[in-house]
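Remarks on the structure that follows.
With one protein chain held back, the other chains of the complex are shown just where they sit.
Note that the chains are named A, B and C in the order they appear, and that numbering of residues resets to 1 at the start of each chain.
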Amino acid sequence: MTPVQKTVTRTVVVLIGMFFFAFALVPLYDVFCRVTGLNGKAANQPQAMSNEEADTSRYVTVQFITRSSKGLPWELEALTRQVRVHPGQPTEVEFAFTNNSDDDVWGRAVPSVTPSEASLHMRKLTCFCFQEQLIGGGERIEMPLVFQLTRDLPEDINTVTLVYTLYPVDNDNVSQQVQTTSLEGGDA
Amino acid sequence: MRMVLAWVTGMGAAFLLAPAVYANGWNMPVGVTEISQDIYSLHMAIFWICVVIGVVVFAVMFYSLFRYRRSQGAKADNFHENTTVEVLWTTIPLLILVGMALPATATLQKMYDPSGADLDVMVTGQQWRWHYEYLDEDISFTSSMSTPGTQIRGEEERADEYLLDVDNPLVLPVDQKVRFLLTSDDVIHSWWVPDLAVKQDAIPGFVNENWVRIEEPGIYRGQCTELCGKDHAFMPVVVHAMEQDDYEEWLADRKEEAEAEANSVDREWEMDELMERGEQVYGSVCATCHQDDGSGSGEFPALAGNEEMLDDVDWHIDAVVNGVSGTPMAAFGGNLNAVELASVITYERNAWDNDTGDVVQPSEIQELLE
Amino acid sequence: MWNVIKSVLAAFFGVQKERRRQEDFTHGEPIKFIVVGILLAIVLVVVIAMIALTVAG
């Protein structure tokens, strides 16, 4: 190899590396967000309850906000608008999904936590937000959220807001999901 | 020579003008919150540091240009290195930077104060209006620009608040910590009021937090600052800050109105009433896309003479309440109440020679919403 | 090795005595300078990140 060829080969290797690095950044960013709580991204997997005693010395207010989106004829309602909890204490709240249309429709609720630092300390044991849901035409379903704020929640945080935004799920994507989620999703 | 003189006069004029400019209110507003005042001081401090550095550097530069002209017989020296000078001009800027970073850090820490708020307001950006929801008060409304198209097209004289006025301003109490939760229904918007020094992106699917404690009653105006499509220039923010008593009075009125409207859902509405209310709602919510005369624009279909809509009342109601997927048409079921929805649908079915004669009653819509 | 680190630090700072620089460019192996440079860049990032995290509490 001539020196020029050597240089070119090396540069091209770096180039290709950088192209794939850009794609690698997508999962890396996701992991980074979940580890640091950046962006208020909440976990998308059920977490184990951490066995710690509730810190009865303080209360934290947890607010629940629900938002609908265009293209999904659903309504989501937090049956409890806000609760006051001790850090460490597992709590269950109910949400009601209503499908206002006559057809069965797939959708999902995407969570966001603010302040974003709190998302690290919000453990969800059960949540409808982990997967797509199917709701029959005109049906109303209640689904629980069981969560726990860990005791190491920073002292100065005394309000945590959890927002769920409904999004339609593309029919094409659903067809592959049907076998896996229709059972739990549909009848939950 | 002439060139150097011109430069010197130019730069001199610029520096002399700077204070005049700032006295004439061309500067960043001082604002009405502690944070905005801190930011203003920070801004002025950095500005003057930059001016001083600029004066020193440019003075040396213009002195050299003037003094060492070849036309005046200057002979070039040959030096090209001096470790002492180089160490100095690396170290001194570093120290100045540390000096700037300290107050900036302190202000920033103050802004990230997570302590509890007295009032929570959810701010939702929508193409091209803002939706406000008082979380603890069960009040929500949409705030759209009220400057008429005739002023924009220059057919009418422009008002003082041209482009900066809305139908429903956000009303906030003074001396209370108000927390904003910001999000968006479509693209990224950014909610900004310069006097409050709050600028925060509203991102679809995510929630951002910010807060303000306004010190003086008044009307504060701002605009969306993130490019959000064609009417980006036309989604102003207006905050009306009131004393606590006035705020509570406003709140009570607002609730009463909402209650009255809620109670009126069950009664039979007259066509005229619905048309009147509908025109109002249409102007504030629908007209940015479908135009005042229902003629539509670009990807937004005309409503005047729209057969799909006029032939099928149920389709029309569904489109307004739940949106039309695959199009920019948003779902208004969550934003507008039954009366507003019924009246705007009635209005659309009868305005601009649509004349279907259809009357959609609020009670029908209410049933649908439940 | 210490000399390499000193030279790279000097380069980070942007100032280096002419005589030292001549030495570096006549005797040093470039790869050493590059590796030390990258390592020191990482150290710089970590230091700033630590400061930011400490200040943010």
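One rule holds for everything that comes next: a residue touches a chain if its C-beta (ideal position, glycine included) is under 8 Å from a C-beta of that chain, and two chains touch if they have at least 3 such contacts.
The definition used in the following text is that contacts and distances are computed from a predicted model.
**Q** Name the absent chain by its UniProt protein name; which of "Amino acid/amide ABC transporter membrane protein 1 (HAAT family)", "Energy-coupling factor transport system permease protein", "Heme exporter protein B" or "Cytochrome c oxidase subunit 1" is it?
**A** "Cytochrome c oxidase subunit 1"
**Q** Touched by the hidden chain, which of the shown chains?
**A** Taken over the complete structure, the missing chain's partners among displayed chains are A, B, C.
**Q** For the chain not shown, which residue from A:L76, A:V110, A:I135 or A:L149 touches it across the whole complex?
**A** Here the residue in touch with the unshown chain is A:V110.
**Q** One chain isn't shown here. Among B:L164, B:A302 or B:V324, which residue touches it?
**A** B:L164
**Q** What residues on chain C make contact with the chain left out of this view?
**A** 7-8, 11-12, 14-16, 18, 21-22, 24-25, 28, 30, 32-34, 36-37, 41, 45, 48-49, 51-53, 55-56
**Q** For the chain that got dropped from the picture, name the residues of chain A it touches.
**A** 2-4, 7-8, 11-12, 14-16, 18-23, 25-26, 29-30, 33, 36-41, 44, 69, 108, 110, 116-117, 165, 167-168, 170, 172-173
**Q** With the missing chain put back, which residues of chain B would touch it? List them for me.
**A** 3, 11, 21, 25-29, 35, 38-39, 42-43, 46-47, 50, 53-54, 57-58, 60-61, 64-65, 68-71, 74-82, 85-86, 89-90, 93-94, 97, 100-101, 104-105, 107-109, 111-112, 151-154, 158, 160-164, 182, 186-188, 190, 192, 194, 197-201, 203-206, 208-209, 222-234, 298-299, 328
In this text, only the chains that are shown with their structure count from here on.
**Q** Quick check on chain A: which residues sit in contact with 2+ other chains?
**A** In chain A, no residue touches at least two other chains, as defined above.
**Q** Show which residues of chain B lie in contact with chain A when the two form their complex.
**A** Against chain A, the touching part of chain B is residues 113-117, 120, 122, 124, 135, 179, 181, 183, 185-186, 204-209, 318, 321-326, 329-331, 333-334, 368-369.
**Q** Which residues of chain A touch chain B in the complex?
**A** Interface residues on the chain A side: 39-40, 61, 63, 65, 67-73, 75, 100-101, 110, 112-115, 117, 154, 156-159, 161, 163, 165, 167-168.
**Q** Given the complex with chain B, which residues does chain C contribute to the contact?
**A** 13-15, 17-18, 55-56
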